[in-house]
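Of the protein chains in this complex, all but one are displayed in their positions.
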Amino acid sequence: MTVNEERLARLEERVRRVEDELAITRLVASYGPLVDAGEAEAVAGLWAQDGQYDVEGWQMTSREDIRAMVESDGHQGLIGGGCSHFLGPAHVHVRGDEAVAVCESILIRHREGGYSVRRAGANHFHLHRERDGWRIKHRTTRALDGSAEARELLRKGALGGTL
Amino acid sequence: MTVNEERLARLEERVRRVEDELAITRLVASYGPLVDAGEAEAVAGLWAQDGQYDVEGWQMTSREDIRAMVESDGHQGLIGGGCSHFLGPAHVHVRGDEAVAVCESILIRHREGGYSVRRAGANHFHLHRERDGWRIKHRTTRALDGSAEARELLRKGALGGTL
Partner (left out) sequence: MTVNEERLARLEERVRRVEDELAITRLVASYGPLVDAGEAEAVAGLWAQDGQYDVEGWQMTSREDIRAMVESDGHQGLIGGGCSHFLGPAHVHVRGDEAVAVCESILIRHREGGYSVRRAGANHFHLHRERDGWRIKHRTTRALDGSAEARELLRKGALGGTL
């Protein structure tokens, strides 16, 4: 290999790392807009076929489960009244074809002309690279209500660890 | 063209795509700090010369209109009392010299020693590449109060469509 070829290969690797990080921050940034729009199919498509979403005791274990959550009376009531699943910027660790992302989130709800914060949460994402892009294997969300579990999600996520 | 030249050209294209996405997320991330600082000129400069900002019935159709909004008694009263136009991370689609970005936002207001959420909004941006960088052609903002229109902004934005 010539010197230029080696430099080119190294640079290709760096660009791939950057693209991976951006792809995952984009994926996380799309969750709020999609779920607040009620786009059940697109939300489900952020997860792997057998992806899991564990949110305070509600355990979803497939795209079908996630689609059903978006279409549920509970979620439709939320978006019908007005709400924002507001996720902060994701902090991402990529290791080959696996990645971990963490962010905090707040749920804002509209009611009777006003808005209020209904929840603050810790979100840990374990992602996997599939042939056509990154997908969520496992998302775990816990309320930031002082529980040790929520703080552990933040800690592991910020340090790039899986649960 | 040699093999290396082709690889280099492909990589240049990938880096340009990354730079475009970052430039647009930066532009959106600068709106809150600039508008809450009252920097009318800099806020107006985020838009194209004939850029539009349509926010719940208030239709601005030029940089001059946007500058006037920042300098208005309404906006000056907000920032004089204390507020945060808090925008979430933008989700961006780039297609050549056009781009679409979407994010949710909340307006926090300070009053009598406390803070409260005064609004949650859906934001759709249609941007265009000018000679010296990206500018907003059309930003549309609607309150997340349960209206179908706000949800449609989120849906179109997250899927990369214009309005």
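Per-chain numbering from 1; labels A and B assigned in written order.
What we mean here is this: contacts are C-beta pairs under 8 Å (C-beta built on N, C-alpha and C of every residue); 3 or more make two chains touch, one makes a residue touch a chain.
This one's a predicted model, so the numbers in the text were calculated from it and none came from an experiment.
Undergrad: If the hidden chain were put back, which of A:27, A:46, A:92 or A:136 would touch it?
TA: A:92
Undergrad: So one chain is hidden, and I want to know which residue out of B:83, B:136 or B:153 touches that hidden chain in the complete assembly.
TA: Once the missing chain is taken into account, the touching residue is B:83.
Undergrad: So one chain is hidden, and I want to know which residue out of B:4, B:59, B:72 or B:162 touches that hidden chain in the complete assembly.
TA: Touching the chain that is not displayed is residue B:4.
Undergrad: Even though one chain is hidden, which residues of chain A still touch it in the full complex?
TA: Listed in rising order, the touching residues are 4, 7-8, 11, 14-15, 18, 21-22, 88-92, 102-104, 106, 116-120, 122, 143-147, 150-152, 154-155, 157-159.
Undergrad: Which residues does chain B use to touch the chain missing from this display?
TA: These residues touch the chain not displayed: 2, 4-5, 8, 11-12, 15, 18-19, 22, 25-26, 28-30, 32-34, 36-39, 42, 79-90, 108, 110, 115-117.
Going forward, only the chains that are shown with their structure count from here on.
Undergrad: Rounding to the nearest 5 degrees, give the angle of the rotation that lays the CA atoms of chain A over those of chain B.
TA: In degrees, rounded to 5: 120.
Undergrad: Find the geometric centre of each of chain A and chain B from their Cα atoms only, then give the gap between the two centres in Å, rounded to an integer.
TA: So the centroids are 22 Å from each other.
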